[in-house]
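One structure below.
What you see is the complex with one protein chain gone and the rest in place.
Coming up: chain A.
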């Protein structure tokens, strides 16, 4: 069956409509709804968004927006998306050792996903939590003041979560 917003996303979409005088402003939030439903943004979903918003928004415009911003996954990511900050303050606090530890524990390199599709590891630019480095974002949650020991514990907890 062709993609359409989940019930929850449809509710959010309806709440979004009156907030903007221009329909085009709906593109970014709609891409987040698509990603919440599917885990990533694909052409089918982007076409659906263009159709739901309607004229003058086209698939090309939705695609142009999706490819500009880093938070839209253009391909599937693991159930747990581990993003370790590598910029200055986190680097000074030892983020390299956190990334290495996570990669070696999961047996994958940066930007890769484990074979069981459970984990994806990425190194990212500043997460805006510089006083609490090293910092990693796992899905929606920030983990701060990481050490190799604490990230090891976090990974064990994720493993238990399934």
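A few notes on this one:
Throughout what follows, a residue touches a chain if its C-beta (ideal position, glycine included) is under 8 Å from a C-beta of that chain, and two chains touch if they have at least 3 such contacts; residues count from 1.
Here is the rule we use: contacts and distances are computed from a predicted model.
Between the names "NADH-quinone oxidoreductase subunit F", "Glutamyl-tRNA(Gln) amidotransferase subunit A", "ABC transporter permease" or "Hydrogenase", the one given in UniProt for the chain missing from this structure view is "NADH-quinone oxidoreductase subunit F". Contact with the chain that does not appear here is found for just one residue of A:65, A:103 or A:151, A:65.
Shown as candidates are A:115, A:141 or A:160; the residue that touches the absent chain is A:141. Within the entire complex, the positions of chain A that touch the omitted partner chain are 19-22, 24-29, 31-32, 57, 61, 64-65, 68-72, 86-89, 91-93, 125-133, 137, 140-142.
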